[in-house]
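Note that one protein chain is taken out, while the other chains of the complex remain in position.
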Amino acid sequence: MTFSGEFLAFMSLALVAVIGGVLLLNLTKVVHMVVALVFTFVSIAGIYILLSAEFVAAVQILIYSGAITIIMLFGIMLTRHNDSSEPKTGRLRKLLLFLGVLGFAFAVYIGIYNLDIEQTPSDLHVNNTEQIGIELYSKYIIPFELTSVLLLAVLVGAIVLAKRDDEKEAEKE
Amino acid sequence: MSAVPIQAYLALALILFCIGLYGALTKRNTVIVLISIELMLNAVNINLVAFSKFGVAPSITGQVFALFAIAVAAAEAAVGLAILIALYRNRKTINMDEMDTMKH
Partner (left out) sequence: MMENAWIIPLFPLLSFLFLILFGKRLKEASAFIGILLTLASLVYSLLVLFERLTAPTYKAEGVWLTIGDVQLTAGFEVNQLNALMLVIVSLVSFLVHTYSKGYMNGDDRFPVFYAYLGLFTFAMLGLVISPNLLQTYFFWELVGLGSFLLIGFYFYKEEAKAAAKKAFIMTRIGDVGLLIGMILLFWQVGSFEYDEIFAAAEAGSISAAMITLTAILIFVGAIGKSGQFPLHTWLPDAMEGPTPVSALIHAATMVAAGVYLVAALFPLFTASETALMTVAVIGAFTAIFAASIGLVQKDIKRVLAYSTVSQLGYMMLALGSAGYVAGVFHLMTHAFFKALLFLAAGSVIHAVHTQNIEHMGGLWKKLRLTGPLFLIGTLAISGVPLFSGFFSKDEILIAAWAHGNTVLFWLAVIAAFFTAFYMFRLFFMVFAGEARSDMKNVHESPSVMTMPMVVLGVLAVVAGYVNTPWFGTFLGDWLVEGNHSLGHGHIEGPAWIMAVATIVSLLGIFLAWLMYGKRSLSRDWLTSRAPLTYNLLYNKYYIDEFYQLTVVNGAKFFSAFLRFLEVFLIEGIVNGAAGIASSLGKLGSKFQNGQIQTYGTAAFVGLAILVVIYAVTGGYLK
């Protein structure tokens, strides 16, 4: 392992991502948590670039750092939230969960550590977006179309759910 | 080939996944829980993309799959927030520990 530029880039990106995650857990204000997570999402986009997936990285930044973070912030603002009120959940549960997560991480890490895959050269970085486009519109056309249906359904569903039910509200009042 | 082995990417994904999991199961605020779930999905995407490059048979399919996952995650986030807002309107709270109607 050499201290190549790629390695340095990976290490710094990974560090920022993990710090973002840890801040998510430890910050007290909800808005801060969301902002902390934006760093993680952006770092992950950088990781994608390292993995020669420029298009996915772009999508990551657009969707996660942009759209999802923003609607989450909207969600926070639209609801009343009492900040810095964490400690109510049972300590025993947290401890159990922490141990469980540790055990899980340990077990999966054993798997990762023992992973031995021969590295084969790939040409993913060449015209990445074009490759994805060809695949998406030829081989994966049906899932692609289904995704559009899903998004439509979500659009309608989200509106129906979030819409104020005027008649019922009126009845109540 | 590459200075960074696949194990490093997988380990990073694992760490993020665990953080997301822990957050999803401990945080009281429902928005944060949703975000934690997004984090877990991101960890999975890292895996997909990493395997698409360093897998036994490298191919673009992994990246395409990651795209689909992102689309579905976005949809999930939208619906989740819609539910959250409907719930908030009815219960006047978004605290997880006050949503205990399942025991009834």
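We call the chains A and B, going by the order they appear; numbering starts again at 1 in every chain.
By our rule, a residue touches a chain if its C-beta (ideal position, glycine included) is under 8 Å from a C-beta of that chain, and two chains touch if they have at least 3 such contacts.
Quick caveat, the model's predicted, so the values are computed rather than measured.
Asker: With the missing chain put back, one of A:7, A:39 or A:104 would touch it. Which one?
Answerer: Of the listed residues, the one touching the omitted chain is A:104.
Asker: Check each of A:93, A:139 or A:163 against the chain that is not shown and name the one that touches it.
Answerer: Per the contact definition at the top, the residue touching the missing chain is A:93.
Asker: Spell out, residue by residue, where the missing chain touches chain A.
Answerer: 89, 93, 96-97, 99-101, 103-104, 106-108, 110-111
Asker: Go through chain B and note every residue touching the omitted chain.
Answerer: Touching the missing chain: residues 21, 24-26, 33, 96-97, 99-104.
We adopt the following convention: only the chains that are shown with their structure count from here on.
Asker: Give, as an integer number of Å, the spacing between the C-alpha centres of chain B and chain A.
Answerer: Distance between chain centres: 5 Å.
Asker: Can you tell me which positions in chain A touch chain B when the two form their complex?
Answerer: Chain A residues touching chain B: 1-2, 4, 6-7, 10, 14, 17-18, 21-22, 24-25, 30, 33-34, 37, 40-41, 44, 47-48, 50-53, 55-56, 59-60, 63-64, 67-68, 71-72, 74-76, 78-82, 85-86, 88-89, 93-94, 97-98, 101, 104-105, 108-109, 112-113, 115, 117-122, 124, 128, 131-132, 135-136, 140, 143, 147, 150-151, 154-155, 157-162, 164.
Asker: Mind pulling up the chain B residues that touch chain A in the complex?
Answerer: Going through chain B, the ones touching chain A are 1-12, 14-16, 18-23, 25-29, 31-32, 34-36, 38-39, 42, 45-46, 49-50, 52-61, 63-64, 66-68, 70-75, 77-79, 81-86, 88-89, 92-95, 97.
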